[in-house]
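Here it is, the structure in full.
Removed from the display is one protein chain of the complex; every other protein chain stays in position.
Chains: A and B, in written order; residue numbering restarts at 1 for each.
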Amino acid sequence: MTELIEDLEPDYVEDEALAQIVEQMWASYFAHVEFLLPSFEPHDIDGEILCASVTISGARPGIVTVSVEKGVASPLAAALLQEDDDALPAEDVYDALGEVANIVGGNIKALVPDAGPLGLPVVSTAKPLHGSSGRLAARLDANWRGQWLTFEVWLAGAGDTTPQNTGQEH
Amino acid sequence: MRALVVDDSRAMRKIIAGALRKLGYETVEAADGAEALKVLGEGPLPDLATVDWNMPVMDGLTFVTQVRANREYRALTLMMVTTEAEHGQIVRALAAGAHEYLIKPFTVEALEEKLSLLGLLPEVSQA
Partner (left out) sequence: MALTTAAFDWVRTLVRKESAIVLEPGKEYLVESRLVPLARAAGATDVSAYVDGIRLRPDRRATTAIVEALTTNETSWFRDGAPFQAFSTSVVPALKQARAATRSLRIWSAASSTGQEAYSLAMGLKDGVVSEGWRAEIIGTDISSEVVEKAKAGRYSQLEMNRGLPAPLLVRHFTRVGTQWQVNDDLKRMVRFQQLNLTSSYAALGQFDVVFLRNVLIYFDLETKRDILSRVRKVIKPGGYMFLGGAETTLGVDDNWDRELIGRVSVHRPKNGGQA
């Protein structure tokens, strides 16, 4: 009996590429604060998170997410906005996190052949669901000021359904 | 000099407008292409517009196309500032009439240098 050979497509997106993209983003917009420290081990965030995601459409639909521990969302936004006060209105926090997802997502999208436009960022308190056949193509866990951020790229294989971004919009 | 900053992200508008003001620009903002067209129609014509691509209501490519179709706006320089990073997307934007293209993430230095290429740096710095 011949075995079904798994999808032999090349990995368009890998951990290394995601790490480079996140690092370049950090160097461009967060150079004035402490470094983002990548972890060699995955670190699942316990407790409440805030998650921003953007969808990639086209031949290889996917979703790029950035999830942060709730306590780091506001300081992260303040850092991006270059504001001293960590206590920002929720709207600004979601917007900043959404833009982080936008920047990472757009650069990830450029690695995927025949991709359509990037979806607008969606921010929620839960990670979005992805199609059951979507696989985790790349992941980066990183620590900033003692708290965790997780970047993930989920990509469907050929012929899979588009991952659904079903998080609640704020 | 005057610049119109078009981006649906308030954070990004703040970053870009802040950098432009430090370079000597007065800035106005819009959160999407439709709002940006409205702003253009109302005040004096800016020298520069930085334009995000993916925005609700009207995206950046459509905005660029509409601006370039309007002879009254011929003096307006259009620079895409976007996370769309594929070769083909840059080609599309230039074909639609954008004058320059800056890929996010960008440093303030990179923004300055693009403006210098366009002859739109209010202060000319010596080498």
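The rule is simple: contacts are C-beta pairs under 8 Å (C-beta built on N, C-alpha and C of every residue); 3 or more make two chains touch, one makes a residue touch a chain.
Everything quoted here is computed from the prediction, not taken from an experiment.
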Key: Touch list for chain A against the chain that is not drawn   = 17, 20-21, 24, 27-28, 31-35, 107, 110-111
Query = On chain B, what residues meet the omitted chain?
reply = 22, 85-87, 90-91, 93-94, 98, 100-103, 105-110, 113-114, 116-117, 126-127
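One rule holds in what follows: only the chains that are shown with their structure count from here on.
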Task = Spell out the part of chain A that touches chain B in their complex, as residue ranges.
result = 24-25, 27-29, 77, 80-82, 91-92, 95-96, 98-99, 102-103, 105-107, 109-110, 115, 117-121
Key: chain B residues within the chain A interface of the complex   = 8-12, 14-15, 18, 53-56, 59, 82-86, 104-107
